[in-house]
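Shown here: the complex without one of its protein chains, the others still in place.
Going by the order they are written in, the chains are A, B and C; count residues from 1 in each one.
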Amino acid sequence: MTDRLTITVTVNGARHERAVESRLLLSDFLRHDLGLTGTHVGCEHGVCGACTVLLDGEAVRSCLVFAVQTDGHAVETVESLATDGVLDPLQTAFHDAHGLQCGFCTPGILMTLVPWLRHHPAPNEVDIREAISGNLCRCTGYANIVKAVELAVSRLADGRTGGPAGARS
Amino acid sequence: MKPGRYMGQSVPRLEDAKLLTGRALFVDDVQLPGMLHAAFLRSDDAHGILRSIDASAARERAGVVAVYTAQDLGDYWRPGPLLVPPPPITGLVFNAATQVPLARDKVRHGGEALAMVVAESRYIAEDALEDIVVELEPLAAVTDLEAALRPGASLVHEQFGTNLAAHVHQSKGDYAGARAAAALVVARRFRYDRGASAAIENRGIVAEWDARAEQLTVWDTTQAPIPIRNGLAAMLGLGESQVRVIAPFIGGGFGPKIMMFYPEEVLLPWAAMRLGRPLKWIEDRRENFYATTQERLQIHDAELAVAQDGRILGVKDTFLHDTGAYDPYGLTVPINSQCTLLGPYVVPNYDSEFTAVFTNTPIVTPVRGAGRQHGVFVMERLLDFAARELGIDRVEIRRRNLIPPDAFPYDHEILFQDFRPLVYDSGNYPAALHKAVEMIGYEAFIRSEQPRLRRAGRRAGIGVVSYIEGTGIGPYEGARVTVEPSGLVRVATGVGTQGQGHFTTFAQLVAEQLGVEVDRVRVVTGDTREFHWGTGTFASRGAVVAGNACHAAALKVRDKIIALAARLLEAEPGQVVVEGGSACVRGAPDRSFTLGELARRANPLRGAVTPGTEPGLEATAYFGPDRGNAASGVHAMIVEVDPDTAAVEIKRYVVVHDCGVVINPVVVEAQVQGGVAHGIGNAFYEQLIFDDNGQLMNASFMDYLLPTALDVPTVEMAHLETPSPLNPLGTKGVGEAGAIPTGALFAQAVEDALSGTGVEITEIPLSPNRLFELITQAKGAAA
Amino acid sequence: MKPPAFEYFRPASVLEALDLLAARPGAKPLAGGQSLIPAMNFRLAAPEALVDLNGIAALSGITRLPDGGLRLGAMTRHHAVETSPLVAAHAPLLAETMPFVAHPQIRNRGTVGGSLAHADPAAELPAVMLALEAVLVLTSRTGERRLPAAGFFTGLFATALAPGELLTAIELPARAAATGSAFIEQARRHGDYALVGVAATVTLAGSGECDAARVTLFSVGEGPVLAERVAVALEGLRPDAGVVEAAAHAVQGDIDPPSDIHAGAAYRRQLARVLTGRALERAFQRARAHQSNPEQ
Partner (left out) sequence: MIVEGTYTFPGPREVVFRLLLDPDVLAKTMPGATSIARVNEDRYEGKMGVGIGPITAAEFDVVITMTEKVVPESYQMQIDGRGRFGFTRGKASVRLTADGESTVMHYEADMMVGGKIAAVGQRLLDSVSRMMLKQGLEAMSAELDRRLGKEPA
C-alpha cells in the first residue's frame, strides 16, 4: 500500500505542499521532508517529549501525529522561536541559567513551554515542574530548567527581553 | 590554578545558541543525497541455536536494496576488539568473549542483531524485517548469577566450559587477623542493580564512502571518535587518514556511547562502501534497550570488622558481577566497585574478590558511575549497621574513620582500573562531611524535627554518605590551539562531547592564557580530521585530561606570541603583556600588535625566516597524568515515607563535593545536579527487569522509568577545592560524581524514616512495591 | 519504530465516518491517537485503514443539558475538559481527574471519547465516568443508542461498541445536592498509568448519613470496577472515621487486582484500601461543604 496524499501545511509561517505517505509521522515529515531537524526524536512512543511541536498553537508530540493529519493546519517548531538569530526571551533565559546540557531534549521543552507560559504568566516552581513533567531530560536534573523558566517569567514580567546570547548566533 | 578572568568563572555556554535554535547538528540530522536507511532484525530469544535465516521475501520487497546476515559478511565477520584488557593482577582469570557483528551460530542475548536490512526508507526497512523468517532452537537462558556458576548450567560460551568470565582477588593487610580482633563484625548480603544509560538521543551512524576520493566519512554518536576511526580503518583495510569519524553534537553519552565497535558501527561503513551509497541507521528506543550496553546486578557478601569505638579494622567482600553476554570492556566496572568500596576511609585490612559471570542478557559496560555505586553502597550500609549495633551516631562513625587531610598521598595498596596503584592524591574529607552535616541541619533534624514529625504521625528520615570517585585517568589527550589572522582562536581536541560544556570550558582555559574574549575562542571536538590523537570522553576525564592538554597548548602558543611580539616590538619577552586580544609592551600600550596581526606575521609568504622557526601561532600539546585522581564528596538527604502507600518524597538534597579546581562553577554544579537525578533514578525508579528466560520486561519508556521534573529536587550545593597535584590545573573529574552515592543515601534515609518498623534495606533499586514488601515482611517478622 | 502502512480517510461528518467504517471492516477510527499511534509505532497495531475523526467539528464541545447535566462531544480534547468552566462547576470529579491523565502534550491531543472507547483498565476516565453514572451515546448508521457507563465497559480493552458504531457523546447527569467527590491515584511518576486509582462520589442525607456512595477503582482488574461492597458499607451510616475505614476495607471484596513489574497484587490491594479510605474522607468533607453551601 503506497497511499500518498497531498497535504498543504503551514510550518513556521510558510506554506508547504507535499505528497506524503499516510503513515509518515509528523516528526519525520518535519525533519526529513522539510529539513527542520531542530525537532528531535527520542522515543517514538509519546513519553520523552523531545519531539514536541505546536499544532495550531498547542504543544503536541509530533511522533504521535501523522503528517496527513496536519493538512490545512499550522505547525510551529523550535526553528520559529529566534528572529534573525536573536534568541527569544525563553531561549535567552535557558542560556543565562544554563538550562541545557546536551541540548537534545531542549527543543521539545521550549515548545512545551512557549504556549504554556502564555496561559500561565506567573507560575510557581511546582507549576513549572508539572508543565515539563512530560519532557524527559537525562543531563540537567531539571533544576536549571526550572530556574530558566523562572528567569524568563520574571524578565517578561519586567518587560525585559533579549539578553547577552541574543547578539551571538 | 587560581581564579582568573575566565578560570573559575560561570561563563554562559558558547554552544547554547545553536542548541536552542535547533541548528546544532546531531547524527540523525545528517542528510545526504541518495542516502539509504538500515534497520536490524533482532532476536526475540535470549539464548538459542540459530538454524537458519530466510530473508528471500525481504529481499524482494519493493524499496529494499540489500539484506545481510552473518553468512553474507564473509571475512568481514569477526568478533569485536577487546577494548580494555585485564589489569596485571596476580592470579587474575579472564575469559574474553567480545560481541559479534551479527549472530552466526548462536544467539546469546535478547535483541542480539541477526540481520541488517537496507532500504530506501526506514519505514520500508522495518516492513522488510517482518518478512524475514528465523529458525532458532531455544536453549535454557542463564540469568541468575549463582545458578550460572553451578555445574550443569546452560553455557553462554561453550568454549570456556563455564559461565565464569573473570575472577579477581585483591587484598591488603590481614583481614582474618582484623576479624579476630574485632569487637563487632557485621555481615550482610547486598544486591545492587543498575539500569540503562538512557540518553534521550539514541545511538546512530551515518556512513558515506566517496569512491573517487577514497574517503570514508562516518558520523557516529560516539564518545571516542579517534579509536573508532583507527579501528574502522584497520577492519576495512583503509589507511587511518582515509577515514574521518565525526562525533557532532551528541545527545547525552553516560558511558555506553564509548568506543564499543557496536555491530551497527562496524556494519554501516562496510555496507556503505559496498553499496556505493550513503547509509544511515538511527537506533530506536526499543532497540536501545538491547543494542546499547547497560549496567546491572552485583551481589555482594560483605562483612565489616570494627573496634568498639567504631574504628574500621577490616572489610571482606566477595561479589558476583553480571557482565552480560560478552565482556569486551574487560573488568573496568567490577574493579571500580572493588576500589571504590574503600571510600574516604582508613581500611587497614581489605580482602576483596569477585567473579564476573556471563549471562544471556545485553552487554554490561560502564554507565555513569561505572560500578562505583555498588562499592559505595556496600561500605556505607555496613557502616550504618555497625553504627546502629554499636550505638554510635551514623555521622560520627564516618568521622572517626576518615582519612585525615595530612595523609595524602594515601595508598590503598591495590590496583585501580587504570592499572595504576589506588593512591589518592588529595582531599579534605572531614571538612566536606562537616559542611554537609551543617548544611542539612543534621543535629537539629535528629534532635527535634524528626521526633516532632513522628509525633504527628509522619515518618521522615535523614541520610549522610561519603564517597570517592577515581577520575581523570590516562592515558592521554591532546589539543591544538591556533590563532588565526582574524584574531579568532581555534582549539581542536579529540575527545567527544555530549553536553558537558567543553566548548565553553576549554575556551575559558585558552582565553585565560591568550588574553582574548572567551567568545573569540572556537572549540572543535570529536572530528578526527581536526585532531586525531587521543582516546575519548569517559571516566570523568574530559576536563582533567583534555582540559590540561588545552591549557598546555595555550601556554605554548602564549610563549610563541610573546617571542614574536618581543622580536617585532624590540622588547624583552618579560616585558610583553598578552591581554585584550593584543600583545603589547608593559607600560607602553601603543607599542602593540593584535593577535591576528601577529598570526599573519608568523606566516610570511615571501622573504626568509630564521631557520627552525615554526610558522603560525599554533601549538599542539598533550597531557597524560601519572594516574587517576580522587574526587570526593558527601551527599545528605531528608525524605518522608508514607508507610501506608510506600510512597517516598525527597524533601531536601545536599551535596558537598570536591573536584579540585573548578573551571566553570555553573557547569560543575549542573553536572552534579544531573548526576544526582541519574542516581535518584537508579535508587528508586529505574531497573531493567529480566525474567528467568532473559526476556527484558520493560523495554520502553512506559515501563523503564526515568525520573521527571517532579521527581528530582533542586540540590543545595557547596564546593570544596583541594587541588589535584597530578595536573597543572589542579582539576579533578565531576561527570559521574552526582550519581555515585545516591543509592546508599536513599537506603539510609528511607530506613531511618522507617526506623522502628524493623525494615533493613540491603538492596537498590527500591520501588514503592518493593518497600511495601519489605514493610510487610518486617511486620510479619515482628508478629 | 515506524508504523506500518494504512489507508487514510478524513470524513467531515459522522455519517461519512460511519459509511467509511462500514465499508472497511479492517478500518479503525482515529481519535486523538495517543494510544493507537504508539501501538502502531511499536507495530503492535496494524489497522488496514484509519478513519480520522479529527475533521468532524460536530463531535467536539461541551454543552449544558436542560436537566443541568453536561454533554461532552466524544472528540473533545482532554485539555478542553481540563480547562472548561462548565466541567469545573458541574462535574468537579472530572475536573479534578484531568491533570492526572498523562502529560500536557497528550492532553492537548487526546480525546475523552478516544479514552473511553480504548477502555484501558488503568485509565482514569472510564472509572470516573462509571462513578459519575455517565451515559454514552453510540451512533451507528441505523441510529443512536444510549448506554450507561456500567454497560459500556465489558472487559479488558473491551466495550459494548458494535462494529460500525461510534461513540459520539458522553452525557453526565446533573450533580445532586449534598454531593462530594474525590479522585486519588498513585502512579510511579505523575502522568503514568496509575498503580491504583479511586474515584468516589458520595451524597449525604439531610441528617448527615451517607445517602449514596459510588466508588470506582481502576488498574485493579479488567476494566473500571464499581466497588459495590464499599457502597453497602456506607449507605445509611454516618460516615465517621470508623465507618470510612470499614468501608475502605470492604474494597478487598470488590477487586481482584493483577500483578505487573511495578505493583504486585498484594500491593495493589493495600493501595486500593488506603486510597479508597482517603478518597472517601475527602469526598465526605466536600459533601458536607456542598450541603452547607450548595453553590460550592
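The rule is simple: a contact is a pair of C-beta atoms (placed from the backbone, for glycine too) under 8 Å apart; a residue touches a chain by one contact, two chains touch by 3 or more.
Being a predicted model, the structure only gives us computed values, none of them experimental.
Visitor: Could you run through the displayed chains and say which ones the absent chain touches?
Guide: B, C
Visitor: Which candidate, C:Thr63, C:Ser259 or C:Gln296, sits in contact with the chain we can't see?
Guide: Going through C:Thr63, C:Ser259 or C:Gln296 one by one, C:Ser259 is the residue touching the chain not shown.
Visitor: Tell me which residue among B:Leu313, B:Val661 or B:Leu696 touches the hidden chain in the full complex.
Guide: B:Leu696
Visitor: Please pick, from C:Ala23, C:Ala58 or C:Leu156, the residue that touches the omitted chain in the full complex.
Guide: Here the residue in touch with the unshown chain is C:Leu156.
Visitor: Using the document's definition of touch, tell me which of C:Ala49, C:Leu72, C:Ile106 or C:Ala119 contacts the absent chain.
Guide: C:Ala119
Visitor: List the residues of subunit B that touch the chain left out of this view.
Guide: Touching the chain left out of view, subunit B contributes residues 44-46, 110, 130, 138, 286, 289, 689, 691-693, 695-700, 702-703.
Visitor: Touching the hidden chain in the full complex, which residues of subunit C are there? Just list them.
Guide: Subunit C touches the missing chain through residues 35-36, 39, 42-47, 118-122, 155-158, 193, 221-222, 258-262.
Definition applied: only the chains that are shown with their structure count from here on.
Visitor: Looking only at which chains touch which, which shape fits best: line, ring, star, complete or other?
Guide: complete
Visitor: When I count C-beta pairs in contact, which pair ends up with more: A-C or B-C?
Guide: A-C
Visitor: Compute the distance, rounded to whole Å, between the mean C-alpha positions of subunit A and subunit B.
Guide: The mean C-alpha positions of subunit A and subunit B differ by 29 Å.
Visitor: How many Å are there between the centre of subunit A and the centre of subunit C, using C-alpha atoms for each centre?
Guide: Going by mean C-alpha positions, subunit A sits 30 Å from subunit C.
Visitor: Please report how many Å separate the Cα centroid of subunit B from that of subunit C, as a whole number.
Guide: Between these chains, centre-to-centre, one finds 44 Å.
Visitor: Could you pull out the residues of subunit A that touch at least 2 other chains?
Guide: 21, 23, 44-45, 130, 133-134
Visitor: Of all residues in subunit C, which are in touch with two or more distinct other chains?
Guide: Residues 1-5, 42, 189-191.
Visitor: If you look only at subunit B, which of its residues touch subunit A in the complex?
Guide: So the residues of subunit B in touch with subunit A come to 10, 12-26, 28-29, 31, 123, 197-202, 249-252, 254, 282, 284-285, 498-501, 519, 666-667, 670, 673-678, 700-702, 706, 708-710, 712-715, 738.
Visitor: What residues of subunit B sit close enough to touch subunit C in their complex?
Guide: Within the complex, subunit B touches subunit C at residues 122-123, 126-127, 130, 284-286, 644-647, 685, 689, 697-698, 700, 702-703, 705, 707-708, 710-711, 767-769, 772-773, 776.
Visitor: Residue numbers of subunit C touching subunit A in their complex, please.
Guide: 1-8, 10, 33-34, 37-38, 40-42, 50, 52, 54, 79, 99, 102-106, 108-109, 189-191
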